[in-house]
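There's a structure below that I have some questions on.
Removed from the display is one protein chain of the complex; every other protein chain stays in position.
Chain naming follows the written order as A and B, and within any one chain the residues start at number 1.
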Amino acid sequence: MTSPDPWPEIRGIAYGGDYTPEQWPKEVWREDVALMREAGVNLVSVGIFAWALIETSEGVFDFAWLDELLDLLHENGISVDLGTPTASPPAWFFAQHPDARVVTRDGVTLGFGARGMASHSSPAYRAAAVRIASALAERYGDHPAVVLWHVHNEYGVPVGEDYSEQSVRAFRGWLQDRYSTLDGLNAAWGTAFWGQHYGDWDHVGAPAAAPSVVNPAQRLDFARFTDHQLRQCFIAERDAIRVHASQPITTNFMANQSWTTDMWAWAREVDIVSDDHYLVAADPEGEIGLAIAADLSRSVGGGKPWILMEHSTSAVNWQPRNVAKRPGELARNSLTHLARGADAILFFQWRASRSGAEKFHSAMIPHAGTTSRVWREVVELGDALGRLDEVRGSRVAADVAVLWDFESFWAQDLEWRPSVDVSHAERIRSFYERLWRDGITVDFALPGQDLSGYKLVVAPAQYLLSAADAANLTRYVASGGTLVVSFFSAVVDENDAVPPGGFVAPLREALGVVVEEFLPLREGARHAVQWRGAASLLADAWQEDVVLEGAEAVGTYLDGPGAGGAAITRHPHGAGVGWYLSTRLDAAALRTVMSEVYADAGIVPAAHPEGLEVVVRRGDGADFAVAINHRDEPAAFAATGVELLTGSAVDGTLTVPGGGVAVVRLEPTS
Amino acid sequence: MTSPDPWPEIRGIAYGGDYTPEQWPKEVWREDVALMREAGVNLVSVGIFAWALIETSEGVFDFAWLDELLDLLHENGISVDLGTPTASPPAWFFAQHPDARVVTRDGVTLGFGARGMASHSSPAYRAAAVRIASALAERYGDHPAVVLWHVHNEYGVPVGEDYSEQSVRAFRGWLQDRYSTLDGLNAAWGTAFWGQHYGDWDHVGAPAAAPSVVNPAQRLDFARFTDHQLRQCFIAERDAIRVHASQPITTNFMANQSWTTDMWAWAREVDIVSDDHYLVAADPEGEIGLAIAADLSRSVGGGKPWILMEHSTSAVNWQPRNVAKRPGELARNSLTHLARGADAILFFQWRASRSGAEKFHSAMIPHAGTTSRVWREVVELGDALGRLDEVRGSRVAADVAVLWDFESFWAQDLEWRPSVDVSHAERIRSFYERLWRDGITVDFALPGQDLSGYKLVVAPAQYLLSAADAANLTRYVASGGTLVVSFFSAVVDENDAVPPGGFVAPLREALGVVVEEFLPLREGARHAVQWRGAASLLADAWQEDVVLEGAEAVGTYLDGPGAGGAAITRHPHGAGVGWYLSTRLDAAALRTVMSEVYADAGIVPAAHPEGLEVVVRRGDGADFAVAINHRDEPAAFAATGVELLTGSAVDGTLTVPGGGVAVVRLEPTS
Partner (left out) sequence: MTSPDPWPEIRGIAYGGDYTPEQWPKEVWREDVALMREAGVNLVSVGIFAWALIETSEGVFDFAWLDELLDLLHENGISVDLGTPTASPPAWFFAQHPDARVVTRDGVTLGFGARGMASHSSPAYRAAAVRIASALAERYGDHPAVVLWHVHNEYGVPVGEDYSEQSVRAFRGWLQDRYSTLDGLNAAWGTAFWGQHYGDWDHVGAPAAAPSVVNPAQRLDFARFTDHQLRQCFIAERDAIRVHASQPITTNFMANQSWTTDMWAWAREVDIVSDDHYLVAADPEGEIGLAIAADLSRSVGGGKPWILMEHSTSAVNWQPRNVAKRPGELARNSLTHLARGADAILFFQWRASRSGAEKFHSAMIPHAGTTSRVWREVVELGDALGRLDEVRGSRVAADVAVLWDFESFWAQDLEWRPSVDVSHAERIRSFYERLWRDGITVDFALPGQDLSGYKLVVAPAQYLLSAADAANLTRYVASGGTLVVSFFSAVVDENDAVPPGGFVAPLREALGVVVEEFLPLREGARHAVQWRGAASLLADAWQEDVVLEGAEAVGTYLDGPGAGGAAITRHPHGAGVGWYLSTRLDAAALRTVMSEVYADAGIVPAAHPEGLEVVVRRGDGADFAVAINHRDEPAAFAATGVELLTGSAVDGTLTVPGGGVAVVRLEPTS
């Protein structure tokens, strides 16, 4: 079940972080490598923001410091993930190419002085990016320290969309490729509405500021175009590197924290998926968002192990209130990523920057230095990961898929939707959280992919659903699958157009319902749903006028505009069952409903104590149960084998201390 | 009492909506006309957003599809309100005339891709608008289907003010017309303040973004100019049509939902007033706002019947939470408009658009099709209206006028007023709501018009009041009228300048008070007013230091900064009485005060059950009582005659079912 090893140079789990020695005098470099060895660091990412120091003016390169750095790291047994610095072109680049600057929807040209790439459609930028990537690959393609290439940084962050002239021109070309004819474009965009018909390709532009809401199909296509252009930038660099270098090539995603790029499409272009993840400080259960990010990173890569390219040892600096991690949280976060498929645990960054916009971001060596709690925990984590070599390459298996479709999210985020209370992110979190609390491991999936391996498919927010994808979901149910669809799904097709038959019609066979009308509620309104003719479930924000076409109404609106109508329906179809939930249930109500769904799907929730997260990675020789205890009290779970961090035998039950972690090599069950 | 019939082709009440067949294949057109006949539709508006499909490039026209459409409609007995499509110029127009695009206060040029007209001051736009209007009128002026011309769409929405170079130039010309000399302008604008004196006409500009608050008189004039320029656009198209066509010409207003245009001035230019109205979804009593819009539409047209050009069958799509209408609400809304003078009940739109920014807007045929509740109610409404032929042309009479002055609202909305809690919209609603609940039908009126026909005049928010208008109001009181003035009225003159004598001084004779100082309260502060030395009335937001000049203090501040001072005053003047209310009373308090005001004015409130709205239309042969029951319980009112929807006799009392409507042809009282 394991994959070919992407980096044989590194034994076991990779450990380290972003390393920016260019910010420090050279005497610090020696101290750095000594401390890296003390902490068990075996992989660092370098060069990510060093363009101006490598190419000091156009075509003039200074590799001396980088030569010295790579040699130093190699001498000390530390492998290098070598970055291309194209996320932050130098000042001289923008001075020479002012038209390569990104322009906002409102026409503001974004200047130099922060970070952020040039226009993704600027020929000058693309040429410069390929030049620096080629130069690095040519020079370091054979350097023994280099085990991975790290192209750019977080494509699409902090800016994705670009309304510059260069981008508008490229958008026009992309549309010509997509639609061939203006008739095709006019039809797809529905330009007969509001008199937007185009008679000339040259009249088509980007969806910039306009007197009212811009054509939503145009905006959706601009989102697709943006994703495409960014990806082309990656591909150009990747291909330039490949000419000179054979190591795997990646670029770091920002799973569920940036929506600009379609990770599914990007994952097909990288040799190994890598991801950056930062906790949402305002969320007291940030570990759930973390699990989503980790599962998504694994899923887009088809289940292969992936790299946690960045996370933080403690607080970040860019949120309104940057909460520090509590003792042990650094290890719990790291082990959760590992549990969900990461074979590399890296941080931003090695040593806290004294200057600049991120000086208050935590690091492996904080400003307080090596006497600090954070440093002690960094060393302890390095030690722990060093005991987990055998986990490397093992995989996670799931019986449940949750649909995650960037195109749908882009479309749903456009203006003038029925209610501002309806959010795809909330829907994903609500269902994922339920499954997480029930101890059920999930993959994320696309609605059009082969879903036959899953007992249950959940569609929390599939607003946009093509006819083909709807047919795929319908076949899935007919073939015995259980499908749960939440409200405001199957509303539009790939052009953000309502399909014939109206809302939910593409899934009417699978679900046995269509929706006649949406019934959004006024702000703060709550209502109740009668469940199975008895219990009353609480819900809010949204109701629908559901028309039964064969489904059973297992929940009925007790009040609100839909009073008396079907709220929750169940529909046996072929060998499977389709569920439809037309309102926003609260957590307790969703538990009630999902317990019946699980029964339909033949899924048994884990019975772990609350707050104990257990995920199993399956290896060639053995399986590994990784356990993270998010509560302060000890918590036990059933396991037999050897706990790898302590080396102690586990005989039937393992008690994980409050706030602690454990990794058990499970004895094969007969 | 009825007017000359504007469209003899249509029998009785017109019924229908916006029809955009250009969004659908022709096979749907046949289905459409069949369904229109089923629903009793006799009037549809076409062509409103079809410029790009009619004039495919400059001066090149394609009338074939429109010929076919109009013939089809005519064959099926459906009349046409033919639109000029100038609210949305084609892409080719903006490509040829980029300087015709609207520019915001902050200098953002608004591009193509949404809707919204070009610069109202662009010569190229005006020429193009006249060209297409002329071409349509020339071709269809004699078409038997066409009974009405619909110029443009909702002037001033979504953009009114324009800061482009063309607009600035035109503003300068408009100012020269208004003031003749720079001395006149400097005096009117008070440019001695903050060193804004102008010595050259070329230095005068639009009130665009500046380091601080721009001269308020300049901003007020820019609002006047904007209204004027938009109206000139209408007049140019109207006059171009008139050359070729004799049908009545209108343009659809947005009463009390757009503040850009002065409906009083516009009503003088149209042959028949038409209005669009949409409920405010967040308002659980949206029917009161609806009644305001309907009364205003009637009032600006001098009481003549008017056209409800657009409303919705259910939810709209552009509010934060787009609440769907409940069963029966479509009929209640429609009958309320009819009760208040509408002789045509039309919807936006006939068939829901599959694509574009308004796909979630309800329609006569919703996405769910003709099996839906909405369609059933549309057919029922068509049937009901078909029973009301004899109501057509009858009129509404009112004893009470509420002042509504766009210039005053524009001025009051400018920056740096004493308190953000003071809103003219809130004041209008507060007094109107009181009168509505008391079953008193009102007209809206200008402060300078002949008011002698009214027993009571209410001035909820007459912030700007010219000396001439003040004199008119004073004469009104002297001649026996009762006048109620709410706080923050008579504060400035037509140049937004405080008049000699200070606040309220222009009305000191009529009211017997002046105001020495405004006493705005801190956020959330409430206070009490002692009424007639006994009852305590609740109020908030605002107090004043009122100086009595003959008036009696019938209410006195019990606490707050004005404690001990006069809060509510009454002043007999000549044959009438002037009331002044210097604070924001809550609903119960306003009821107490207004009951005394009614007594002064000789008005007796109706005694209808709460939630039963009854308005009488007076016809040549008979009067008609239209009743709308907004509550779920049945409600009765006194009437004798025939209920026209059912045909049943009414003998003394009619009980309207919960949520229902009724129209009674009243037996003439002897």
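FYI, a residue touches a chain if its C-beta (ideal position, glycine included) is under 8 Å from a C-beta of that chain, and two chains touch if they have at least 3 such contacts.
Quick caveat: nothing in here was measured; it's all calculated off a predicted structure.
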Worksheet item: Who touches the missing chain here, A:Pro6, A:Gly40 or A:Gly116?
Response: A:Gly116
Response to the item:
Full-complex touch with the removed chain, picking from B:His197, B:Arg376 or B:Arg532, is B:His197
Practice prompt. Quick one: say which of A:Ile235, A:Ala368, A:Val420 or A:Ala649 touches the chain that got left out.
Written response: A:Ala368
Discussion item. Using the document's definition of touch, tell me which of B:Asp421, B:Asp559, B:Glu596 or B:Glu667 contacts the absent chain.
Written reply: B:Asp421
Worksheet item: In the complete complex, which positions of chain A touch the hidden chain?
Response: 20, 22-23, 49-53, 56-57, 85, 87-92, 94-95, 102, 108-117, 158-159, 281-282, 284, 314-315, 317-318, 320-324, 326, 352-360, 362, 366-369, 371-374
Response to the item:
For chain B, residues touching the missing partner are 106-107, 189-200, 202-205, 207-218, 415-421, 492, 495-499, 501-503, 514-523, 545, 547, 561
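Throughout what follows, only the chains that are shown with their structure count from here on.
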Fill in: Copies chain A and chain B - rotation angle from C-alpha fit, nearest 5 degrees
120
Practice prompt. Can you check how far apart chain A and chain B are, centre to centre, with Cα atoms defining each centre and the answer in Å?
Written response: 49
